[in-house]
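One chain of protein is taken out of this complex; the other chains stay put.
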Amino acid sequence: MASNKIIKIGIVGGTGYTGSELLRLLAQHPQAELVTITSRKEAGLPLADMFPGLRGRVSIAFSEPDVDKLKRCDVVFFATPHGVAMEQAPALVEVGVKVIDLAADFRLRDPALFTQWYKMEHSALGLLEESVYGLPEVNRERIRGARVIGLPGCYPTSVQLGFAPLMQPDLIDMIDTSLLIADCASGVSGAGRKAEVHTLLPEASDNFKAYGVSGHRHQPEIKQGLEAMAGRPVGLVFTPHLVPMIRGIHSTLYARLKPAGLGVDFQAAYERHFAGEPFVDVMPFGSTPETRSVRGSNFLRIALHRPPGADVLIILVVEDNLVKGASGQAVQVMNIMFDLPETMGLLQLPVSP
Amino acid sequence: MASNKIIKIGIVGGTGYTGSELLRLLAQHPQAELVTITSRKEAGLPLADMFPGLRGRVSIAFSEPDVDKLKRCDVVFFATPHGVAMEQAPALVEVGVKVIDLAADFRLRDPALFTQWYKMEHSALGLLEESVYGLPEVNRERIRGARVIGLPGCYPTSVQLGFAPLMQPDLIDMIDTSLLIADCASGVSGAGRKAEVHTLLPEASDNFKAYGVSGHRHQPEIKQGLEAMAGRPVGLVFTPHLVPMIRGIHSTLYARLKPAGLGVDFQAAYERHFAGEPFVDVMPFGSTPETRSVRGSNFLRIALHRPPGADVLIILVVEDNLVKGASGQAVQVMNIMFDLPETMGLLQLPVSP
Amino acid sequence: MASNKIIKIGIVGGTGYTGSELLRLLAQHPQAELVTITSRKEAGLPLADMFPGLRGRVSIAFSEPDVDKLKRCDVVFFATPHGVAMEQAPALVEVGVKVIDLAADFRLRDPALFTQWYKMEHSALGLLEESVYGLPEVNRERIRGARVIGLPGCYPTSVQLGFAPLMQPDLIDMIDTSLLIADCASGVSGAGRKAEVHTLLPEASDNFKAYGVSGHRHQPEIKQGLEAMAGRPVGLVFTPHLVPMIRGIHSTLYARLKPAGLGVDFQAAYERHFAGEPFVDVMPFGSTPETRSVRGSNFLRIALHRPPGADVLIILVVEDNLVKGASGQAVQVMNIMFDLPETMGLLQLPVSP
Partner (left out) sequence: MASNKIIKIGIVGGTGYTGSELLRLLAQHPQAELVTITSRKEAGLPLADMFPGLRGRVSIAFSEPDVDKLKRCDVVFFATPHGVAMEQAPALVEVGVKVIDLAADFRLRDPALFTQWYKMEHSALGLLEESVYGLPEVNRERIRGARVIGLPGCYPTSVQLGFAPLMQPDLIDMIDTSLLIADCASGVSGAGRKAEVHTLLPEASDNFKAYGVSGHRHQPEIKQGLEAMAGRPVGLVFTPHLVPMIRGIHSTLYARLKPAGLGVDFQAAYERHFAGEPFVDVMPFGSTPETRSVRGSNFLRIALHRPPGADVLIILVVEDNLVKGASGQAVQVMNIMFDLPETMGLLQLPVSP
């Protein structure tokens, strides 16, 4: 049975999009109490002044970082730039505070890989070692007992869940794992709430482009996840694109079938694999999921295609990059960690149109 | 105390935007049960096939119109073109079913005006006579006992609430009522879910234009509402514009001050007027409310300005045209009619960004 | 030397986007004179009433179809639905009028394939046989003497030019031609100026989706083109997506390299292949072309990538679907056919932002 306890919550950071989305979700969570949210730069500013959508519902202000206050929380979310959580997490974990990092500090198991892609040394190797990758559909049981969670990136959530059934023992030999292709497209909020020219409306709207084609931080993260599931090396090409929309990620995944895979009923396999998952919707074969069908919600939808005349399986995946791709997943993970119903506070329906 | 009874709900129409938004809200309402939704054209189609955001939450299909089924409901919403509710409402009201019309059949008190603007005779004059205009902040007590509700249009909600405090006895003589100007802008969903060239994305996006400048159906509706509040004739110019966005209405209202009005504290008057209203937010003087600050929510925000060097009061109002401007207001009205807490099922926070 | 003669032009259709774009380009072409434009539905309507951007520059009106008038033209463009040109072209060609069809009647060489994809019998097999596929960078010499042109589709232009250098004898054995992947994204104007629900702004904006994944008419057209260049069968998966923008096509093309291809300097090969092409811009290796960099212009930009750790060549291609993907290409072809400088009237710079 679910407990009735109120979870005391601290947020470090919180002036960006994952932070504001976390605030929106937690303000509607029946057993969450926001105790403190810190921002050195905005200390003193009422949250509702920065995010008017919270007016009348969230009355606290950003405060100066204060470790003692954070230590009195049950869980602390880091919605900060990369590198902050690994500095502050050890002191919190030590006193029994759970840590959920929405940045990348606890995503890559290999500290050398972290350094290569994020250009800094990892300063909490012990915690990294014990940390759990917060993808509930893959790691639910390990999340339950974790002290530190590295929450997946937005793209990695959609690509890993899209390929996950193929990584299982019964299907892995049906496909050519030497080259999986993830051709993905994200709304601009994925770039964060930083003042930059290339994401200004006059630059990014009525426009489409690829980016990071020659190397993106999410590539090693996805590869690591797929290989962990598959238990073997996997070749992965990941091509992200920028879409003139606010929210949403759409992944078009390509797996080449081996002769043995040509007759497999992948649809049934996907439905079996995700049966019972509250947030994963396997649509009828041949559907074309739209990002707006998950806008503002924690759902992720998947559809399979077999293009005519080719030995290829195409998997289409949509999610809201700020919800299932970030803050909604963070709350889902929190629910698991605190033995609450996994869907608590997360059943808002998508807002569409 | 609020009752615990489940409200049995029928929807006529429901393939448009006000219909789908009603479905979204009712599916999240703890005491509402959707019994039937009719669409001659789409009969048999599961709702979730048309609106994938409802997948897994709404399992019924559109059904053929069936009066007997509707008669077993507690309330029937008409999310139909103009002219349908007036045909079907009498039979429902007769057997005690409450009717809430989201179209225009019960908005204009004067049937001649209805005929002039909607190009059809009114066929239910008796019901029109007893019907109540469903604007809770103005008509709450009359709504409570009504059998038939004419729900305000999207623009009229924002303009009437924006001018409402000025129409009261203490302020009405402070302003020049011979010419009020409502310069309004709406997202494209306000034009409905009809296949038309001028609202195609390539026509309506990256574009801005006025429309209906020489006459729009909402002008007589707003004028009627303001005059009912003021108890005297009011001159009104209403200029709608089309904004390349999905949802949202922004009204910029101009009232010229008489000399007696120059020293009045309008901010205090507005705050007093709307004190206790759960969905009206009077922002600090000089604020500039954004439509996204109410996206997907039933809130309406108001801010006042006194432009320098002019004897003018400017009132800025934002609402989500599909929620407070239509389906959210419909649920709010239902809550009042059935003696439920007025905010029940309507406290979702705005989705922003 | 270029002649100074004025080309007398007829347009059949012209109320859609390729038609209006053709009007825009021809109105700025120094040696083009629009003699007649027909539309049964809009006969009598001044063009500038439908397309206000033409006010003051194009004074003629749509007229009833009139074959005699068309026969007095030098060239007739068909900006009609599929199936119209094949009916009317023979009578025009017979009297020496050149025909350029922007629809699909003369794209597919195989009439059975045409019937399969366009659900109609081909009624002008003789003309189909002699018609030339209007892709200047591939077919320039044959276009020069052609009487009937089948203009490529928007996607096929970008995909064929993107893969073209790889189809040449020196490179074809460097890649795995059994599976080429074209993952493409188009602005909504690609769906035409038809009133349809799925392309309304509230449906298509702030949204991203794939479509036609299980079969799209442009797949056989592209495959035909690639095979013609390669002189051998080619496997092609084509996945189109809809982007919430007005104009622009972005193609992300994947070719797997054979061991022999791993050391090849594809950048040099592409630059050599397109040297001298006035409208094809091979950007520096590793660039990420944006659709806005060609908005409103006839240019097409290409950039190559070698993603790390994979034996794959990625080719990125952008074009304006209404210009190089349709009407600009039509004018380019006309220039070639009438021995005018190929770039005449087509050197407008992209409009960005």
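For the reader, a short list of remarks on this structure follows.
Labels A, B and C are assigned to the chains in the order they are written; within every chain, residues are numbered from 1.
Everything below uses one rule, namely that a contact is a pair of C-beta atoms (placed from the backbone, for glycine too) under 8 Å apart; a residue touches a chain by one contact, two chains touch by 3 or more.
These numbers were taken from a predicted model, which means no experiment stands behind them.
The chain that is not drawn here is touched, among residues C:S189, C:Q224 or C:T239, by C:S189.
Of the candidate positions A:I37, A:I246, A:A310 or A:L349, contact with the unshown chain belongs to A:I246.
When the full complex is taken into account, the listed residue touching the unshown chain is C:S293, out of C:S39, C:Q160, C:S186 or C:S293. Within the full complex, the residue among A:I6, A:A112, A:L125 or A:L200 touching the omitted chain is A:L200.
Check B:R140, B:K258, B:R272 or B:H305 against the missing chain and you find that the one touching it is B:H305. The omitted chain makes contact with chain B at the following residues, 179, 181, 183, 185, 187, 202-203, 205-211, 213-215, 219, 235-239, 241, 243-248, 250, 252, 254, 256, 286, 288-292, 295, 305-312, 314, 316, 318, 353.
Residues 17, 187-189, 193-197, 199-206, 244-247 are the ones on chain A that touch the missing chain. For chain C, the residues in touch with the chain missing from this view are 17, 20, 24, 27-28, 51-57, 189, 193, 205-206, 246-247, 281, 283, 289-290, 292-297, 299, 301, 322, 347-353.
The rule is simple: only the chains that are shown with their structure count from here on.
Chains A-C form the pair joined by the most contacting C-beta pairs. Chain geometry summary: the mean Cα position of chain A and that of chain B are 37 Å apart.
For the pair chain B and chain C, the distance between C-alpha centroids works out to 46 Å. Per-chain Cα centroids separate chain A from chain C by 39 Å. Shared interface positions of chain A, i.e. residues touching 2 or more other chains, are given as 205-206, 246-247, 289-290, 292, 295, 353.
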